[in-house]
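The structure follows.
With one protein chain held back, the other chains of the complex are shown just where they sit.
Let's look at subunit A:
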């Protein structure tokens, strides 16, 4: 079961939102969605996300898509990214699903990665939708932190749906 760290980074490289969760597909812990990053990884996650920003900015010109796919990896953590039209970045870090038992399912690992990619794409698209709706709020200014509990709740629902 993989854990995820999702963060939204504004145009001035300022953090807007972050969320840690784990896959809801096979809840192993008592609290569904509780992330299983180790304490050491946990404190590294914001750095991993932010260090991939240069790669995001490089790769956003190479593809016509908003979804940039997997752009970085660091110590077993993979990083997927998405840029919005307003150049706000969505970064999703997750522990490599194949790192633990890559020997056991060498063949099927390709398939599972593909499946992850498409569900992450859907997750990003829905998160983008929610972000745009938050942006339409007249009380929200661009690059303000997203503190609305409603937004948080909806992102969690989307996470539960796809990841």
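As a convention for this text, a residue touches a chain if its C-beta (ideal position, glycine included) is under 8 Å from a C-beta of that chain, and two chains touch if they have at least 3 such contacts; residues count from 1.
One rule holds for everything that comes next: contacts and distances are computed from a predicted model.
The subunit not displayed here is recorded in UniProt as "Trafficking protein particle complex subunit BET3", chosen from "Prefoldin subunit 3", "DNA-directed DNA polymerase", "serine C-palmitoyltransferase" or "Trafficking protein particle complex subunit BET3". For the options A:50, A:84, A:125 or A:148, the residue in contact with the chain missing from this view is A:148. Summarising the interface, subunit A meets the missing chain with residues 133-134, 136-140, 147-150.
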